[in-house]
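Of the protein chains in this complex, all but one are displayed in their positions.
Showing subunit A:
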Amino acid sequence: MPIQYYIALAVTLFSIGVVGVLIRRNAIIVFMCIELMLNAANLLLVAFSKTHPATSVAPLAGIDGQLFVFFVMVVAAAEVSVGLAIIVMLYRNTHSVDVDFLNRLKN
């Protein structure tokens, strides 16, 4: 497949994530949209890693892209655990997961 189809797909997925972050007030759904954006970036990295044809000199050209996807997944897992803890604390303090109430955590 020509690479521009993959770029267009990943860009559309990323924009859907951006729209979700902007229009939803539920903190959990905002969080899921952030995961959507991370996955769009992952898809793009994998697609770009496959644009290097393997030669006899460099049989593993482009493998760095797939390793970066691996690291992005690691960071996303760590981010989700901390973020969900914050959301649980928000719910415990305000009995709501509305992102507009996040400023009530100040004191």
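What we mean here is this: a contact is a pair of C-beta atoms (placed from the backbone, for glycine too) under 8 Å apart; a residue touches a chain by one contact, two chains touch by 3 or more; residues count from 1.
The criterion applied here is as follows: contacts and distances are computed from a predicted model.
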{"item": "Missing subunit (named according to UniProt) among the choices \"NADH-quinone oxidoreductase subunit J\", \"Phosphate import ATP-binding protein PstB\", \"Cytochrome c-type biogenesis protein CcsB\" or \"Sarcosine oxidase subunit beta\"", "value": "\"NADH-quinone oxidoreductase subunit J\""}
{"item": "Contact footprint on subunit A, counting only the chain that is left out", "value": "1-9, 11-20, 22-26, 28-29, 31-33, 35-36, 39, 42-43, 46-51, 53-54, 59-64, 66-67, 69-71, 73-82, 84-89, 91-92, 97-98"}
